[in-house]
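The complex is shown incomplete by one protein chain, all other protein chains being positioned as in the whole.
In this document, chain identifiers A, B and C correspond to the written order of the chains, with residue numbering beginning at 1 in each.
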Amino acid sequence: MSGSICPLEWRYGSTEMRRVFSRRNIMDTYIAVEAAILKGLEEAGLAPSGCWSKVESLKGTLDPAEVDRLESRIGHDIAAIAEIISNRIDEPCSRFVHLGATSYDIVDTTWALILGEALELTRARLIEVIKLLVSLVEKYRDTIIVGRTHARHALPITFGFKMANYAYELTRSLQRLRELNERVVRSKISGAVGTMAGWLKQGLIVENTASSHLGLKPHLITTQVAPRDGFAEVIADLAILASQLERLSLEVRELMRDEISEVYIDTSEVGSSAMPHKRNPSVPERVCGLSRVIRGLLVSSMENIALMHERDLTNSSSERVIIPHAFLIIDQMLLDTISILRGLRVDEVSTSRNLELTQGRIMSECIMVKLVLRKGYSRIQAHELLRKLSRASIQENKHLREILMENGLYDDEIGECFDYSKYLGNYSELIDRVLKYVREQIEVGSM
Amino acid sequence: MSGSICPLEWRYGSTEMRRVFSRRNIMDTYIAVEAAILKGLEEAGLAPSGCWSKVESLKGTLDPAEVDRLESRIGHDIAAIAEIISNRIDEPCSRFVHLGATSYDIVDTTWALILGEALELTRARLIEVIKLLVSLVEKYRDTIIVGRTHARHALPITFGFKMANYAYELTRSLQRLRELNERVVRSKISGAVGTMAGWLKQGLIVENTASSHLGLKPHLITTQVAPRDGFAEVIADLAILASQLERLSLEVRELMRDEISEVYIDTSEVGSSAMPHKRNPSVPERVCGLSRVIRGLLVSSMENIALMHERDLTNSSSERVIIPHAFLIIDQMLLDTISILRGLRVDEVSTSRNLELTQGRIMSECIMVKLVLRKGYSRIQAHELLRKLSRASIQENKHLREILMENGLYDDEIGECFDYSKYLGNYSELIDRVLKYVREQIEVGSM
Amino acid sequence: MSGSICPLEWRYGSTEMRRVFSRRNIMDTYIAVEAAILKGLEEAGLAPSGCWSKVESLKGTLDPAEVDRLESRIGHDIAAIAEIISNRIDEPCSRFVHLGATSYDIVDTTWALILGEALELTRARLIEVIKLLVSLVEKYRDTIIVGRTHARHALPITFGFKMANYAYELTRSLQRLRELNERVVRSKISGAVGTMAGWLKQGLIVENTASSHLGLKPHLITTQVAPRDGFAEVIADLAILASQLERLSLEVRELMRDEISEVYIDTSEVGSSAMPHKRNPSVPERVCGLSRVIRGLLVSSMENIALMHERDLTNSSSERVIIPHAFLIIDQMLLDTISILRGLRVDEVSTSRNLELTQGRIMSECIMVKLVLRKGYSRIQAHELLRKLSRASIQENKHLREILMENGLYDDEIGECFDYSKYLGNYSELIDRVLKYVREQIEVGSM
Partner (left out) sequence: MSGSICPLEWRYGSTEMRRVFSRRNIMDTYIAVEAAILKGLEEAGLAPSGCWSKVESLKGTLDPAEVDRLESRIGHDIAAIAEIISNRIDEPCSRFVHLGATSYDIVDTTWALILGEALELTRARLIEVIKLLVSLVEKYRDTIIVGRTHARHALPITFGFKMANYAYELTRSLQRLRELNERVVRSKISGAVGTMAGWLKQGLIVENTASSHLGLKPHLITTQVAPRDGFAEVIADLAILASQLERLSLEVRELMRDEISEVYIDTSEVGSSAMPHKRNPSVPERVCGLSRVIRGLLVSSMENIALMHERDLTNSSSERVIIPHAFLIIDQMLLDTISILRGLRVDEVSTSRNLELTQGRIMSECIMVKLVLRKGYSRIQAHELLRKLSRASIQENKHLREILMENGLYDDEIGECFDYSKYLGNYSELIDRVLKYVREQIEVGSM
């Protein structure tokens, strides 16, 4: 709300997600990790018992401005925080704060916790999107519309079938977002070069105690930092999800064209300052625009993997930008998609009109198949014949049925092709098949 | 070998991987898929029994030049192939070839089979890389070298510990490459808009029969094409792997610097045309260079997800480039890494010399920790003290031990810090922990 | 034609562009550069006179397979070529071949020549595209169509005005492609680390003579290699051009939708293997798909800038892929665009129908402006009023004229708004303004 440069401060993303990435939450998590490590030191006999809870009680008390001031003097944000914590608690506890730890024990374990929160919120919103898609599948299961390939009329499908494809695709993302949890929500508590040397052979106790306290499993080995492939995988999975949401929004934008009008969104359209008559699909357009930003962040994230030796610092500055931006943007995209899907309605007048637009020519595959199966044509002959008849239908501006009649090819068998509802194949079983999978996955997610 | 433009034709990638992506193999796989669909038609009662094997027997007989000629006449490569197949087999089978199918039933199911082959070969090479890393871990488990953060001397580690980190990171990639198999190696056999309408309600039988014959599970639902998130995930996982291999090669390049010389590669270095004394680390440099190409392909691949409606064709041209290029490049990178690791040797004269380079200052953390735990200092006091003593060591060009003595801070307890082997923390247990995980994962992979 | 993996070998790009990047042309250019440097050595008194022409006469005689065999033995392609050249010419010339030069004197000066050729061909094709756009501007200067923002009907424009925007945008690219010539088509002839030391203080003579002979200006200073910002700039400018061509193809694809039908392409559409009635806009779809590949190559190219010290080799492998691929792909995209524009026709029946589709509502801005300027409304009042009237027009399915009449707002002044030709603003002067600029730029290009 208060920022003045970056639209994530006030424009994009929810308050919940903004809370996760707020300096306040990040600092409180730093404190929680310092406390957990101190608990580990206590368990290992390297610090007096009970100190850790004094650190933990400092949560909510750090002032970012104070940290910034100290950082600008000593040049290191985590060192500044450790020093402030030390100053706030009494001896003998004070002296043990951060002992044997390195900054990235704090930073990366904090990232793990923050990523855990952010991923959970993201998955929850994604499940909401998928549930809305499932409702649309059910509501419009049998509502026939024209299917389009190459943006041209192809064959009839149903709107529910169309939505079922999105439900399938997004549930695949849900699985991906779950699988990566195992690889990225892990503590990094292993000291300056990953050997735990500062804890005088007691490192595994420190790591184990601290990790359990924080509810995390540890990375099995690390350098000074957690491996960066995990961070890249997070952004890759978000970029895939973003691109899928873009696909859905692009669908909506196209189906909302004045000439198509097959869907509309109740309430959420926004006007033009020049043209009073206009209602623009600005929410789905925003989804498409933001998707590009996440794809860009992926490039940066991939470059962070190849850190030198036991680490260099080049990941630090870019991750401060990449991670919060990626999650706040996907958050906005998911919220926008929820709002789109809540308001999405099919205009059945338009869908019917459009089905008739090409005068039966979208049924040429059906006729071709029947010519082969029932009339003894070869597929290639039948394909060539239908190509000619379709062309005639266009040139003479006549319904394909009429052209077939004129050519003596029409009978009841062929005529049945023009009943769209009879040429939807196994759409309904396919919908059932995918809904079964989607529901299983959503339930896993709710547990 | 025979190409003249693209270095993948003769320079990068193995013969095995080149075979997978050769036009020959792609065309043979197209034929196999056409045959499998025909078998499905037969099972569904839509085509006479036994036709499919006639199609399958055409494998190895298609001439790319013939296909190109027909494609340039009719403007469609799959249509050309279907026509050639039809012409090669007799009636009554001929007429049923490709019946009710759409080009992307063939293309995407072929991609699934090709991706399956390519991923398997990639994983096999990756396992070889990991096994070589495991050997290096074992060979150099206790060989002490200086750990470096920010490219500066930090603390001692062992070369085996360093290699164990790479083994961990790459095994994470192995897991990723396995997990995605489930999402991408799937048949797409569902006709023009995914409803299977051309198979007159028998679509599930066609799909099931054909998929089983090809050893694939089907996508649960599709548009005209398989969902493109799977393709993007493949390239993302390859880009992560490429970046990890780059990290390893960057490590080697840096440790091979004249001033560092901690490792060398037996035999594989290449000279300069200007400077006869030079041996360049051109193999690890190539790994780093090729990594950039795969990261670039990822960008293109992500953009392919948002296809319009039941599909547009924009994925087609870019995938013809992206997919073979990504796999042939990762193949070269893995082969290069295998060659690097086979020849990789530690120069223990240099590692010892470098450990002494900063005159004991790399042990300052150890001294700090002991001052806190044994001498009652606070961590911040101890940190500040060691910072001053380190600076004195630099300015006076004296060993830190000497500076400590001059300041009355040296005793046996502190002196022990200068025995590097005593300040390696839990490195050995961490190595064991990670090797256990790596071996479990490798064994899964070998099954 | 002969390759088997990469579609650039036979599918994408012209024969002319393929010739530029063929191994044959690259090797001949290597020879030309070796000859030019030898001429420089002669001029500097470091080699006997007349040797250079013996080298130059070897053009066309090198067999790639021979080079590959020697490279696989000595591990360096340029060293192999230098050795083969030496072996082919007699003493005393033989011994001076490549003397004092480094591989990248040859490689980068060759790239400069090849880039010069490739950029010239690219600009020539781009000028052809722009000229075709100019013809369309002239042909359809006054053909009224609806302008669309957010894919919704906005206000009338003319098709010529639409095309004039593309002519403007692409001419900006033409300027960019010219400006970069000055930065990238430059020789790099400065020896192993850029100091020219191997030419014993005569380096400037060598460089100057060789560069003049090749028709190049030299880089003012270099490391072992020419600065890589130039290469990145080339790919960036191609990626911008590619994205502009994508914009044009996207326009065509959308205007070709069955529901819109405002344009069609004579002859170049391609059919579906499943659906005999379908004609797909596969050429403009290919343009959009290939554009993604160039954008991806840009990412790789940017990463090549930060080479270490006097250079590392990481640019080498990636440039072998990036540069030919980028140019062959843009070549295909330009050829495709030429073919699209040659066949592009406006269907005036459809444009007229679509203009009427929203029943006069697209003229609401005109009415709003007149209410303010002629009737004393404030802009905000007028905007709000028109918003209500437009909504009424939709809900009651009446022409906006009728709604205005019912509300007593219609008169001759307002009625004029429904004559689209009267509300095209300064379109014609704007077209003239842009054509003047475009023609000036094209003429520069033709000189």
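In this text, a residue touches a chain if its C-beta (ideal position, glycine included) is under 8 Å from a C-beta of that chain, and two chains touch if they have at least 3 such contacts.
All values reported here derive from a predicted model rather than from experimental measurement.
Screening C:135, C:195, C:261 or C:352 against the full complex identifies C:195 as the residue touching the chain left out. Touching the chain that is not shown, out of C:310, C:356, C:406 or C:419: C:310 (per the contact rule at the top). Of the listed residues C:75, C:147 or C:343, the one in contact with the hidden chain in the full complex is C:147.
Considering B:211, B:358, B:426 or B:441, the position touching the chain not shown turns out to be B:358 (whole complex). Of the options C:250, C:392 or C:405, the residue whose C-beta touches the omitted chain is C:250. Chain A meets the missing chain through residues 2-12, 18, 21-24, 64, 68, 74-76, 78-79, 82, 98, 100-103, 191-192, 198, 253, 270-275, 280, 282, 285-286, 288-290, 292-293, 295-301, 303-304, 312-318, 320-322, 324-325, 328-329.
Interface residues of chain B with the unshown chain, by the touch rule above, are 149-155, 253-254, 256-260, 271-282, 285, 299, 303, 354, 357-358, 361-362, 364-365, 368, 382-387, 390, 393, 400.
With the whole complex as reference, residues 46, 82-83, 86, 91, 94-100, 147-151, 154-155, 157, 161-162, 164-165, 168-169, 172-173, 175-176, 179, 183, 190-201, 203-204, 219-224, 227, 229-230, 232-233, 236, 239-240, 243-244, 246-247, 250-251, 254, 288, 291, 295, 298-299, 302-303, 305-313, 365-366, 369, 372-373, 376-381, 423-427, 429-431, 433-434, 437 of chain C touch the missing chain.
The working rule: only the chains that are shown with their structure count from here on.
Centroid distances from chain A, each centroid being the mean of CA atoms, peak for C. The angle of the rotation carrying chain B onto chain C, fitted on C-alpha atoms and rounded to the nearest 5, is 180°. For this pair, chain A with chain B, the centres built from the Cα atoms lie 24 Å apart. Centre-to-centre, using mean CA coordinates, chain A is 33 Å away from chain C.
In chain B, the residues that reach two or more other chains under the touch definition are 82, 98, 100, 191-192, 198, 288, 295, 298-299, 303, 312-313.
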